[in-house]
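Omission of a single protein chain aside, the complex is shown with its protein chains in their original locations.
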Amino acid sequence: MMFFFEVLIGGLMSGIMYALVALGFVLIFKASGVFNFAQAAMVLFAAMFIAGMHGDWGVPYWMAIPITILLMLGLAWIIERVVLRQLVNQEPIIMFMATIGIFFAIIGFAEIIWGSRSRTLDIGIPDQPLFIGDMLFQQYDIVTAIAVAVLVVLLLIFSQRTRMGRVLRAVADDHQAAQSVGIKLNTVWVVVWFVAGIVAVVAGIVWGGALGVQPVMVDVAFKALPVLLLGGLTSIPGAIIAGLIIGSGEALAEVYLGPIIGGGIDNWFAYIIAMAFMVWRPEGLFGEKIIERI
Amino acid sequence: MTTPFLKKAAMIGLGAAIGLGSVFAAQAQASEQYLPSLVYRTGPFAPSGIGFADGFADYVTLINERDGGINGVRIRLEECETAYANDRGVECYERLKDRGNGATVVAPLSTGITYAVIPRSRRDGIVLSTMGYGRADAAYGRVLDNVFMVPTTYWSSMTATLSYIAEQEGGWDNLRGKDIVHAFHDSAYGREPLAVLRHYAEEYGFTLHEMAISPPGVEQRSVWQQIRRINPDWVSLYGWGVMNPTAIRTAASMGIPRERMIGGIYAAQDDAVLPAGSAAVGYKAVTFHGPGADYPIYEDLQRYVYDAGLAAGDGDLTGTIAYNRGLINAGYIIEAWRQAQAEFGEGRPSTREETLWAWQQLQIPESRTEELGMGGLMPPVNITCENHEGDGRVLVQQWDGENWVQLTDWIDTNRELVEPMYRESAMRYAQEEGITPRECD
Partner (left out) sequence: MIYRESGQFKKSYAADQAILPLRQDQVFLIGALLVAFLVIPMVASNYVMNALLLPFLIYALAAIGLNLLVGYCGQISLGTGGFMAVGAFAAWNLATRTELPMPVVFLLAGLITAGTGVLFGLPALRIKGFYLAVTTLAAQFFLIWLLQRPWFNNYSPTGVISAPEVNMFGWVVDSVTDRYYLALIILVVMALLAKNIVRSSTGRKWMAIRDMDVAAEIIGIRPMATKLKAFAVSSFFVGIAGVLWGFLYLGQLEAEAFNIYVSFDVLFMIIIGGLGSILGSILGAAFVVLVPIFLNVVPSAIGLPLSTAMISYVEIFIFGSLIIFFLIVEPHGMARLWSIIKQKLRLWPFPY
């Protein structure tokens, strides 16, 4: 039983890490209806710049991280200018494919500057096992969980309590109505991509610390996508809860189901959970109900 | 809208035409030995590929700069990026094989690419040098006469790992009742040593736990929780790419002693331990060459390559495991050409037949590795018609947080076990492919 809880808690912790990446997707989808496949590339981009500036140029982390955040602003601006503005009013599926293009362009750009070797990114998050009673915890997980909690609270405050947040919600509700009351769509898009960029910086630090910074980091996207679907594309709490479900479900499946059918199943198991759920409820746990009209 | 697009398209078309034209343009420098290098400096496994490619290129540069080539025959190295993808590898092979005065030997650097180029290389008469990866059964030289597993295979290196474990436990008998975990990349690569492990588990009575980790392996908590519950005496790790550091990190966070984790030959590189940080201290791995940069060859490299500004990389990868592997792979290739020249006439590039001949009898005794400045770095080679692997010996190294420290001398491998395995598998392949095994005296 003890073991069961250990696996469960480990799974929940993984789930939080997945949710961190999924959050960035949710933010952008909520405000602009774009399914941003490039979120994982933004995570890699952020991690590469932080680790690269620290490792190659000796920039301390307290400077490298703000500089990277500024870069994310620049990136958001460029994406808005070069891509989004040109594709406004295109079908969602075209926008989705455009973000696949952005995905590769960002990766290529980051590699042109930093190459594809592996770097370490250690901003000093402790990484020792911690026993509470007989239960094993990892300090890294606890720090991560706290960071995610803080991030979610900040995001919720931003979207509920600030003027910009209200603007974002207005745009998410209805583009045209928002525009007609004088909201500048372009600015909103830059802001929302920038906020997603900040989330990517946090995710980059956490995942980069866990994996080492290298191009294969973008594969965490494939872990985040089922979380995103299960949570519903528009809900921040949904992403967190779905992350917890997927993380624990996948860990328990790996431990209890894996040995029976051959192990190594966690790659696809999360997708099967999400897919099974979506057949029942296509909009995900907390997503908005899709109403179709002719 | 369409006009600039048309222009752009026309430019792309024009460029494509120029590019294709240049592919066909024949290039031939008769006095140079051409050496294609299929590298993966990008892609998911780039951290391993960069070091290898740098070492490979730097050794060739050294031979050219210090000795003026092999008996005056300079080597022209050309790299082609495969990104570890099979189709790219095939394209590279086909593109480079007839360049210069013709490729004579290729190191494909990936099992998948090796499989794809084996039939092609047989048709072309090009030697394949596959260090550890590739078809293990190519070690049985009677079937594939142009493929060389120098210096070891997964199978033989795994027998050495088990010898080391037995020695640490105070003898083979003490393995009885022990728990040994094989945590592996859930792919053919990770599963390959299982045959050897199962055999030993049966023979010596230890319990083998097979733990698959799904690639790429960015999240492994649940696997290592299971391993922790087993409370194993030893863990054999066969990861690849990002799986290795994540495994070591996760194992450390579960309190699994790193001193009792032994990586396979491709879980032995610096990119396996560096991203894991302090978690990797104490981690052991088997490797088929000496670690570090404390060899005479590095003085020459410093003088003729790095100081001359001819290094292929930034210089911070020298002495890493991947770099050393590049060095010795180039070392084997060049030694084979040297022996080909000694046999067929010095001062001219070797042909495919000559190169093949040289590989088929390649002998690099310990004394020769010392002459090359690579004593202790490069494992000696002893190729016969039947044995395309040599002795397959490996050594155990340990990560101290900064460097790999060599723990043991060369460990002998269990030839009685692996050679029949090679033979059986190779014969099955020969039958499927309709190859008649050649006679060996």
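Things to note:
Read from first to last, the chains carry the letters A and B; within each, the first residue is number 1.
Basically, a contact is a pair of C-beta atoms (placed from the backbone, for glycine too) under 8 Å apart; a residue touches a chain by one contact, two chains touch by 3 or more.
Remember, it's a predicted structure, so these values are computed and weren't measured experimentally.
Screening B:111, B:129 or B:398 against the full complex identifies B:111 as the residue touching the chain left out.
Contact with the undisplayed chain is limited, among B:71, B:187 or B:207, to B:187. Per the touch definition above, the residue from A:2, A:67 or A:82 contacting the chain not shown is A:82.
By the touch criterion stated above, the residues of chain B touching the omitted chain are 1-2, 4-6, 9, 15-16, 18-20, 22-25, 39, 41-43, 46, 50, 53, 79-81, 83, 85-88, 90-91, 93-95, 98, 111-112, 115-116, 118-120, 134-137, 186-189, 191-192, 195, 214-215, 425, 429, 432-433. Remark: the residues of chain A touching the chain excluded from display are 35, 82-83, 86-87, 90, 92-94, 96-98, 100-109, 111-112, 115-116, 222, 225-226, 228-229, 233, 262, 264-265, 267-268, 271-272, 274-275, 278-279, 282, 292-294.
Quick note on the criterion: only the chains that are shown with their structure count from here on.
If you average the CA atoms of chain A and of chain B, the two centres end up 36 Å from each other. Interface of chain A with chain B (complex): residues 3, 6-7, 10-11, 13-14, 17, 111, 115-120, 122, 127-129, 136, 138, 140, 207, 210-217, 219-220, 223, 250-252, 254-255, 258, 262-267. Chain B contributes residues 41-44, 46-47, 50, 186, 210-216, 218-219, 221-223, 225-226, 228-229, 241-242, 245-246, 249, 252-255, 271, 274-279, 317 to its touches with chain A in the complex.
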